[in-house]
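For this depiction, one protein chain was excluded, whereas all remaining protein chains were kept in their positions.
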């Protein structure tokens, strides 16, 4: 992958703090978009290694090089675990990448996407077609420009799968990682309902990863973490599926394979075989899940990313 | 993990180029050792996130924070796949970390460690006890200060497991990743013999990872890649096990569990459950293994890391 | 000057190599323009410390914070040394900053600006008004889009002052720093004619600075270096005035003061007092000017910046 067009890291760079004492530099060939929406600073840049990158408030949200890994990991383990996901709610995900994966399941009849920031959707529509593939135009899709928590509080709808595709817990978005919020989500799930969220990196942000796990465990009886390496994030990344009825770990690869065929889904990363392996974690991460020094996240004391 | 001792990346840093257009900065609290051996530049530094780090020619080799992930991943999948690994050869690994993992198996009767650089061993003995835990003093261990390839050419010994714990293929070390070298290794294996090597990162150095896979496939009938996230490397890292008789993918978790008990091994990362999941790869990496544009590495045209 | 809007260097950065082992990082708040002209990559970015910065091929050309220091230093020492600069040629300087300074002298009747890159002028007109203050519209100004050397070869005009406001000597622009080029310039000077150029940094690029000095000394009998600290360059910067008839070092501050009044010039950095002090150099730089290991720059072997 190393490009031959430059012999050193120079010119425009994207610098991201991963921890207080660790950071990375990504060379930028071209700035495609740079602006500030009502809520956040947004850049779309082009890098030799990762193609287009979407940055929100200076943190990478996705790259065209590996968004399929992130979005397939976020969406398919829960959708394939569900016997018939007809109605799906996505909170966040204004780039349309999760939406595009959800719509691949032909059993899906309705997807509601709720994002606070209208402009993120507009910018994505214009500059990130390779991510969402015009999923916004699918007639099964409804879009609400609204705070995700508010939407969940006011809606009477119920969903089979809820996908939380949020920015890291910090400031306002921390309200979307608390026990109170997960209870709201649970109240909007059909029986057999499943919720899935990304959940930070297991070593570098272990406290936050474990807090999300423990907080979901307060509300749901089945909570299953799994991970994926997202090169453009510079970190291994965790996801969690939670439910009261469906255990994704006990869905066999043969059943997944059958659902793949029935639903006409094509993937580049996720597979029936991978599904089975996904929920086996190494010993150190299993130990981390038992940490007693990590609190449950609440509206009163929400966990936040430290950087 | 973020340390509260500093609010910004400052002072002494370790900067590592991951690709031509991607790099990372690691803050350094203390330089424990800095010098040049006969063969390479060596530093041992202390960082807030990763503890002590061993740098060779400016590239991180291990950190005390996560060397157990690297060394357990390198050593145990092959040793546990082998029914009775009595005689083990480690080429490279002068830090003693792989050695310490090998010696955990009480069936091991003899370990030969061959490293070109005597001083690396001396420096590790002095500064990296938490890595090797004085494994060098175990009476089962013999150490040869010698080029690994030369040793394999001249020795008459045969081994049950050969572990290649080498610096990345570049310059001299590229000779330890070629089809000719792997044939030499094969000639020094007992029946049931297994060889294992680390094999670069699957996206960022995909060409090199696939080349190692294809090169081993020229020599061995069973070749199994698997991966692990090593935080201090900044990259997901691949390993490959090769053999003509033993397929690690078909060793059940129950058999592994039995061997754990028989051999008295304690681990922090690797487990019988993980062993089974380890060899399931996502679709994109399976596709990459079929790339036809990647050549087999030969003495005449060895593959090398591009940075 | 440190801004309170951020607690660390993060997000978008501008990274500039100053030498092979020295570089700097400048935080960027906003990318105002990013594109590639026929000849070069151009960015206009906004930084907390330096305001808008114009980058060409990843190297800073000016900032709105301190362009007055650069442009006043480039223009006024020669224009004020000349008794009556009526006709001025600027080669390069497509940003209009030198032009604006020249036009402050009401004795100037005609300024010819020659820049290879039409788009640089267009971009500057649009985004850098605080630099050129619409100087392009002054009726005394003619603009030629043309290689500077070609223009000098073909023109029959003669000038009182020639100002070389060029990118660093590298590739094509190295042809504008050679003894052959300076001879062409000399042939286009009126009697009393003066040429001035910036000439790199005196320690970090000492070889290049001295080469320009020695090359001008081959062609002109009076060659006077002087310097200024340009914060946004990260380096102290040298300039050189050359002439066969006028020695800027012997123009008294009283004469400069008189010319200031006659010509109605207002400055923010340069002054009659400073003019006198400007040409006094420290001992180490005077020594450097005598270096015998630095060649004269010729078309056959032009000096180039090493980065």
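We call the chains A, B and C, going by the order they appear; numbering starts again at 1 in every chain.
What we mean here is this: contacts are C-beta pairs under 8 Å (C-beta built on N, C-alpha and C of every residue); 3 or more make two chains touch, one makes a residue touch a chain.
Here the structure is a predicted model, which means the values were calculated and not measured.
Here the missing chain is touched by one residue of B:17, B:140 or B:175, and it is B:17.
By the touch definition given at the top, chain C reaches the unshown chain through residues 1-4, 6-9, 17, 19-27, 47-49, 65-66, 68-69, 202-207, 227-229, 231, 234-236, 267-271, 273-274, 276-278, 280-284, 306-307. Mapped onto chain B, the footprint of the missing chain covers residues 8-17, 23, 25, 28, 30-31, 34, 41, 43, 45, 55, 58.
Just so it is clear, only the chains that are shown with their structure count from here on.
In whole angstrom, the spacing between the mean C-alpha positions of chain B and chain C is 55.
Centre to centre, using the average C-alpha position, chain A and chain B are separated by 32 Å. Centre-to-centre separation of chain A and chain C, using mean CA positions: 51 Å.
Under the contact definition stated at the top, the residues of chain A that touch 2 or more other chains are 8-9, 17, 23, 25.
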